[in-house]
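For this depiction, one protein chain was excluded, whereas all remaining protein chains were kept in their positions.
So, chain A:
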């Protein structure tokens, strides 16, 4: 869990240019971290590569927060 979070944090920091401290489990990608819808899609693509998973469009739409990402990855990889 901690490892997943730190890898996710690193990608989000890199993609959205935010401080790691802001990337909490509760943080919303669009509302708290300033990402737009295309950034969110970009993150999904990056996460797919990082964790060797495929995230369907339907699942991707449900992902709103950093915590959503971490729990999705932990239950699918």
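Worth a mention:
One rule holds for everything that comes next: a contact is a pair of C-beta atoms (placed from the backbone, for glycine too) under 8 Å apart; a residue touches a chain by one contact, two chains touch by 3 or more; residues count from 1.
Quick note on the criterion: contacts and distances are computed from a predicted model.
Of "Propanediol/glycerol family dehydratase medium subunit", "Xanthine dehydrogenase family protein subunit M", "3-oxoacyl-[acyl-carrier-protein] reductase" or "Sugar ABC transporter permease", only "3-oxoacyl-[acyl-carrier-protein] reductase" is the UniProt protein name of the chain excluded from the display. Listed residues A:3, A:26 or A:49: the one in touch with the omitted chain is A:49.
Listed for chain A, the residues touching the missing chain in the whole complex are 38, 41-42, 45-46, 49.
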